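With one protein chain removed, the remaining protein chains of the complex are shown where they sit.
Showing subunit A:
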């Protein structure tokens, strides 16, 4: 490292599984056990998805057999955008039962950013098909008993994660006769949220530097079936140390596959040239590392010589700490009563154009086709509404001349002087259409005031110890006039339970918005040198992709669970009741 001339600090950072937590000098031993752990994910790490298992049971099914009872089976579909049904799975056949509890689970991947409509069909399987595997059954040959539909997030936000639906006929007629009820229970698969936390250290590493000691770091890779390996994380670089202890690693089950999967652990000497020297390596599974920890023993590193022989080195790897735990997931919080509260702010500046003109961004088409503002409200609102129990949404406009003739940068969309809440997504849409008739477009474009108003609501909710996290959607067509005031407001809001989604409509230059979105810019700084604690802003321009299957609003929403979890975890807010022992320990 003595010959290093460039700044290499960035290359020395840990990636993929490393978290910040207490060091040995901190006397927080009991706090460590209670604190919720979280791990830092770099931008390159793919968003992990959550698998959900659906368990089905039914009650009071129709009796289709004359001699005996029905033999029911359930089939689960997801309804695609084009309305077609794609089968996700089937249950087994339960013989002679009008109140079946099926054992077979149907797995579906939960995607927060889209509405996932599920359709359930229940059939009476004829006796002559009982010995045939259910996968090969032709559904047209069976008796249809009933249908039910719901959205996946409807099930997941219930307290006990169970939803009971009435079965109805396929044609849709309201049958005089009761077809029975279907109960769907959703459970997140445990494996998808299990994490392992380790502290690793090495002793007696070989020195690779001539004039100083090595600068070691670890890289952990998962072996794949084709024989190669995929890196899953690396530690930070410890300078000038042949007996390094790295900061804690936190690896999820999804990263290493299973506890018995072999992992390759390589120790490198960091070189600023990018060609890091291999100090040694070994192959261990997570279960092996757990045994090393329990036995308080080390494992020797090895290196392959030029002749192909494996040489056992003096250097050893030790596991100082090994802790396996379930990490609370977004679904844990929402099924425990935590809510996402939706808020909307709409740009009423004159740059949108006169709403009566067809080329205006605010034009209300008589044929019912939605303009860009309406699309953004509908697409975000129809996802988020399922996470708010009362569905009363604050709705504001900014940049318009209101009823009393003054230009307001935060006026209630419903025209009321007192209340800013409207009922449901439809309430937002009607308040918006009504405001277009009562508000004159003006200017300039200012975000600061609506952000402060939303932040105040979020602040007040903390006082009530509520389980609310707020999501403000700002829809705008133009360039900001108050960029610094907006930054100041965002920096202050980053300490609160609030996320802000900005959708840009029209064809203006949205360069300023990219600055606000931390995905593409640096951390926001206020005029008083305060820096945003976390990223709460997401910006997406709504350039309509013709016939595109993936909506831009989906990209807007998919970071929201991560922002929610960042806020909850670092404040040690848990989605489950505290046990007495834990409470006394803190």
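In this section, contacts are C-beta pairs under 8 Å (C-beta built on N, C-alpha and C of every residue); 3 or more make two chains touch, one makes a residue touch a chain; residues count from 1.
Basically, contacts and distances are computed from a predicted model.
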{"item": "Choices \"3-methyl-2-oxobutanoate dehydrogenase (2-methylpropanoyl-transferring)\", \"MIP18 family protein CG7949\", \"Cyclin CCL1\" or \"C2 domain-containing protein\" - which one is the UniProt name of the chain not shown", "value": "\"C2 domain-containing protein\""}
{"item": "Candidates A:74, A:496 or A:560 - the one touching the absent chain", "value": "A:496"}
{"item": "Residue, one of A:268, A:338 or A:564, that touches the chain absent here", "value": "A:338"}
{"item": "Contact with the hidden chain (one of A:97, A:183 or A:241)", "value": "A:241"}
{"item": "Touch list for subunit A against the chain that is not drawn", "value": "6-13, 19-23, 25-26, 28, 31-32, 34-38, 40, 42-43, 238-239, 241, 247, 333, 336-338, 456, 459-460, 462-463, 465-467, 495-496, 518, 522-523, 525, 528-535, 566, 570-578, 580, 583, 586"}
